[in-house]
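Here is the structure we will look at, set down as structure tokens.
The full complex has more chains than appear here; those shown keep their coordinates.
A and B are the chain letters, set down in written order, and residue numbers restart from 1 in every chain.
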Amino acid sequence: MVVLEVRTTKRCQLLEITDMVTGAIEESGVKNGIAVIYAPHTTAGIVINENADPSVEQDISMKLSKVVDERDPDYRHTEGNSDSHIKASIVGPSQSIIIQNGRPLLGTWQGIFLAEFDGPRPRKVFVKVIEG
Amino acid sequence: MVVLEVRTTKRCQLLEITDMVTGAIEESGVKNGIAVIYAPHTTAGIVINENADPSVEQDISMKLSKVVDERDPDYRHTEGNSDSHIKASIVGPSQSIIIQNGRPLLGTWQGIFLAEFDGPRPRKVFVKVIEG
């Protein structure tokens, strides 16, 4: 199991970690199997989406923040980050990807992102490789 | 494979199952690997988020119910629980977690929840451990 360490720079941000995940998979020496990508946080998650045009990441963050607004008089959690917990629950903490020939089998336009919803902060991502 | 059985008490509720999942993993005797946590339902799912302050769970349920309202004149499903199916699709039925030294490797503030969107009901959660 590999622990990736990153540092986000905004409150809401998709931070690409594709190369770090690929490195962790190569380091494992496993040629075929799956990898679980896991964010051990409650205000951040894992998103896999387009990494070619940065405006896509911005639109994802922006729209999630419109749908789940930061301020709602009905929020009862007093830390001011209920929206962050809700967004993290929506995208989820885990994604599983397939490993083929020692590399992650992603779509042409897919990148892997740590989805930050309550930054800036240092964050960790676990990568666990299962051979099979 | 272990089948957890729980009973929810409200229409929308995050019911914590962390200890039951930990028990199922320990019971398997597997020291390192992954566990798939799976809800075999169409109006409930699996959420991993904060278990320290109960107001977080309440805010997640409350806001999902505001975003996906119970009544929408455009719903065509006649059972009155279209919102439940939609929320279950948003959070998803499966999450994968990592097992290290025989225990689930969660973040400090993370708990595992059965996310009920059409209770109260008896519900099942499958826990499948894969060694690796």
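Criterion: contacts are C-beta pairs under 8 Å (C-beta built on N, C-alpha and C of every residue); 3 or more make two chains touch, one makes a residue touch a chain.
Quick caveat: nothing in here was measured; it's all calculated off a predicted structure.
Whole-complex tally (this structure file, single sequence, 2 chains shown): 3 copies.
Note that in this section only the chains that are shown with their structure count from here on.
Subunit A and subunit B, compared by their mean Cα positions, are separated by 19 Å.
Remark: subunit A residues 1, 33, 36, 38-42, 67-68, 72, 74-79, 82-83, 85-86, 88-90, 92-94, 96, 126, 128-132 touch subunit B in the complex.
Across the complex, subunit B meets subunit A through its residues 32-34, 47-50, 53, 55-56, 58-60, 62-64, 66-67, 90-92, 95-98, 100, 105-110, 130, 132.
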